[in-house]
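Read through the structure below, which is laid out as structure tokens, and then see the notes.
Only a single protein chain was left out; the remaining protein chains are all shown in position.
Moving on, here comes chain A:
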Amino acid sequence: MPPTMTSPLSVSTAATPRATTTHLSIDGVSKRFGSFTALDNIALEIQEGEFVCFLGPSGCGKTTLLRTIAGLTRQSAGRLTQRGKDISMLPPQARDFGIVFQSYALFPNLTVFNNVAYGLRNRRVERARINDRVAELLALVNLTGSEAKYPAALSGGQQQRVALARALATEPGLLLLDEPLSALDARVRGHLRSQIKALQARLGVTTIMVTHDQEEALTMADRIVVMNHGVIEQVGTPAAIYHQPASAFVASFIGSMNFLEVTAQANRQALLGNTPCACLPHTIAVGQAAQLAIRPEAVALSLQARALKHQAGALNGEVVSIEFLGAFQRVTLRLPEDHQTLIADVPSRDSSKLSLYVGQLLAIHLPAEAARLYAAGSSQQ
């Protein structure tokens, strides 16, 4: 049973796991604007209490999908079902959601109290209960005492939290966040990220957040939906998205990634120039051009002298540049055979052993379990 308006928001009641029931299912949703296809046959299920991020570059359709779920944009085709009820044709007023916009859209002429109470007023709730509920919500977002202030008198982060409290006031079953942090500066952003995540976990409200910031998605989401050109590229947990990218696009969009031009060989093998490299199982035909993707932190460097020259996946490279990035050093190497460049992140405590300098020749090891093969030319965003 969902908590009633005045029930205390205790951890025990709010965060009851309901994770096996579907909250929202999106079934074959498409949206066309003239000849432009913003969403192409999207299918997705979102579980009760889940925190899902729509991640992708601008123009990928993530905001359109969010607005479609809210009913602010009407889909050209497809069905939306929320808690078993077909909402495809319902106007926003008849759907069950709260929303926080990028601009917050706080009403400038209303106080913080009236902004938060905006949706409660309409429900003929007694004044005393409204007061209680607003106080409760403001306490939840750490803004107790700001009731009488106007939005213009608040900082960006505070405005953001008022918008969040306003969206939660009517206890929606679904919380929609449209790039809620992108208007804030980096320090506030990091702080709010964990606050929102903690709040969501505490209330247990199913949440969908749109973002173009991969770090935001990786740190906050239970599951990430990576989108590009109006289609879903991959759905998965942050770890799965990061470690097992399903496509070259996902691999290049999340985190840093090296792409080396190779020729596919028989299973678990590719040819980099003339050097054979081991990789994870792939389905590309032998002899086809392909790209070998490997994260900079997976690349292992070692001194020439100690390199095992004839081991599969062992290569040589010349250091072209070294960037100091605090916790690690980013080393750019040139592979001698076909002048491809490779980036390796070397943790600071390892780099002293290598005593790195530009022009140095190093042995490179590409671990097979971190090397994935994708069809050539598929990484363009």
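By definition in this document, a contact is a pair of C-beta atoms (placed from the backbone, for glycine too) under 8 Å apart; a residue touches a chain by one contact, two chains touch by 3 or more; residues count from 1.
Here is the rule we use: contacts and distances are computed from a predicted model.
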item: Chain excluded from display, named as in UniProt, from "Spore germination protein YndE", "NADH-quinone oxidoreductase subunit F", "ABC transmembrane type-1 domain-containing protein" or "Putative 2-aminoethylphosphonate ABC transporter permease subunit"; value: "Putative 2-aminoethylphosphonate ABC transporter permease subunit"
item: Residue touching the undisplayed chain, where the options are A:35, A:58, A:93 or A:283; value: A:93
item: Residue among A:43, A:139 or A:153 that touches the chain left out of view; value: A:153
item: Residue, one of A:84, A:108 or A:359, that touches the chain absent here; value: A:108
item: Residues in chain A touching the chain absent from view; value: 70-72, 74-77, 88-94, 97-99, 101, 103, 105, 107-110, 118-119, 121-123, 150-153, 166-167, 169-170, 172, 176
